[in-house]
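Structure, as structure tokens:
As you look at this complex, bear in mind that one protein chain is not there, while each of the others sits in place.
Chain IDs A and B follow the sequence of writing; residue 1 opens each chain.
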Amino acid sequence: MISQLLIKLGSKVMALLYFCGGLSNLAFQGFYLGFTPPFKTGRIIEQAKKTGIDSFPIVSLIALFIGFIFALQTAYFMQRIGSELYIASLVALSVVRELGPVITALVVAGRVGAAITAELGSMQVTEQIDALETLGTNPVKYLVVPRFIALSFMLPLLTIYADAIGIFGSYLICVFKLGISSAMYMRVTFEALLFKDLFTGLFKTIFFGMIIAFVSCYEGFNVEGGAEGVGKATRHSVVTSFILIIAADCFFTALFYFIFP
Amino acid sequence: MTFGKSHLELKVGAFVFIGLLILSFFILSIGGVKTWSSGYKVDFVFGFVNGIKDGAPLRYAGVDVGAVQDIKIFFDPKESKSKVKISCWVKKDVKIPVDSTIWVNTLGLLGEKYIEVMPGKDYKNILASNQVLVGKDPMPMQEVTELAKRIGMNLDDAFTRIKNKEGTIGKLLYDDKIYNELDAFIVDISKNPWKLFIKQKEKK
Partner (left out) sequence: MLRPGLDKIITMIEIKNLHKSFADNKVLDGLSLKITEGTTCVIIGRSGCGKSVLLKHIEGILRPENGEVFIDGKEVGKLKGVDLNALRMRMGMVFQGGALFDSLNVAGNVGFGLIEHKHLPEKEVFERVKDSLALVGLRGIEEKMPSELSGGMKKRVALARAICIKPEIILYDEPTTGVDPITADSINELIRSLHDKLKVTSIVVTHDMRSAYKIGDKIAMLYDGKIIAEGSPEEIQNSKNPYVYQFINGLAKGPITEN
């Protein structure tokens, strides 16, 4: 009984280590191949469109709602202490520092990460990945590098949009429902923000992009067992991306808090 | 002839461009970074700056027109004394006469420090870019307290002397003699108003 539990635990730990090893191996290869010629910009642009532009509608919709919600939720308390004006600064700081980057990363992980895993997974199942190799093409170079570069460029970019739209959503609530003047709202927003806030918010999204790309590609490459395997890998890829994004966010927040206060 | 690829460059380019526009709007709107708008740099030399910080505002006649960009300590061999050079960025259209008074001021007692510029009158000599102006040293907090204490002690001394009926004010406030004489005089006058017109003869 106990030995069986230990075996189970042991195999779980082994699987985790195997996953970490495989993922870092893929990331290392991706970096190495990403910075060695030949560079195929066409494929990067194609992926930039798929991951960035196609995610824009859903990211902006969610950012707008987050802006609404956050303005109303802060208003609840701020009205009690009679300082509605500071809703603007609170929303600006939370959106730029935290909500914008994380919400964008999670939405993209759900939307793009799942798609990448499913696509690469079915390519694996139908031997297309092997076919790439037989045609003398490194699958990591051909499939992973464009996605990883596109995601680490497009995620910060999407976050800029999400920040702007989130602040705009809160602006709508504050100006039209809470009666704060438009000029006042803008002034308080930009007074609260520092360059540091913008930088820390955008900097971490580069890493979120890499996490999404490498996790989803790794899961896609390691699909086993047909359509069911693709489904399983997709689910696993989204869950793993979510966990790693939040963990990385925690790490970066702590890093910026303690090291660059 | 295409190999399964379509032209996406335009879309991606537009997307990136608009994103960067929003980013630059953010950066330019955020306080503290004004390097890109047009203005000029001036240096002020102080002996003491009372803890002014990078990015502190510069007020000209009470209006925010610039910010502190750099603070440096240097040794002035003429006076053999360490001094502080504060480089400030000032908006282009603000003209500071060279005889302006400059000092480090505080918002409230413990509030934010800023540089106050009281405009002078010599508009023929305008402070040019990179020119240096010597500022009035603010009083260190300790000296302010010291002074207040001295004033307090002097006041205390004065009041003690007044109470002790010393000096003119003391006599005025505490000696009844003047009052009594005045009172008697008024009573006398109201009874015999003619006394005002007739020169009183000495009693024989």
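Keep in mind that, in the parts below, a contact is a pair of C-beta atoms (placed from the backbone, for glycine too) under 8 Å apart; a residue touches a chain by one contact, two chains touch by 3 or more.
On a predicted model such as this, the values are computed, not experimentally measured, just so you know.
Looking at A:26, A:99, A:123 or A:144, the residue that reaches the missing chain in the full complex is A:123. In the complete assembly, the contact with the undisplayed chain comes from A:131, out of A:7, A:20 or A:131. Taking the complete complex into account, residues 122-123, 126-128, 130-138, 142 of chain A touch the chain not shown.
We adopt the following convention: only the chains that are shown with their structure count from here on.
Note: centroid distance chain A to chain B, computed from Cα atoms, is 50 Å. Residues 42, 45-46, 48-49, 52-53, 56, 157-158, 160-161, 163-164, 186, 190-191, 193-195, 198 of chain A touch chain B in their complex. Chain contact summary for the complex, chain B toward chain A: residues 5, 8-9, 11-12, 15-16, 19-20, 22-23, 26-27, 29-33.
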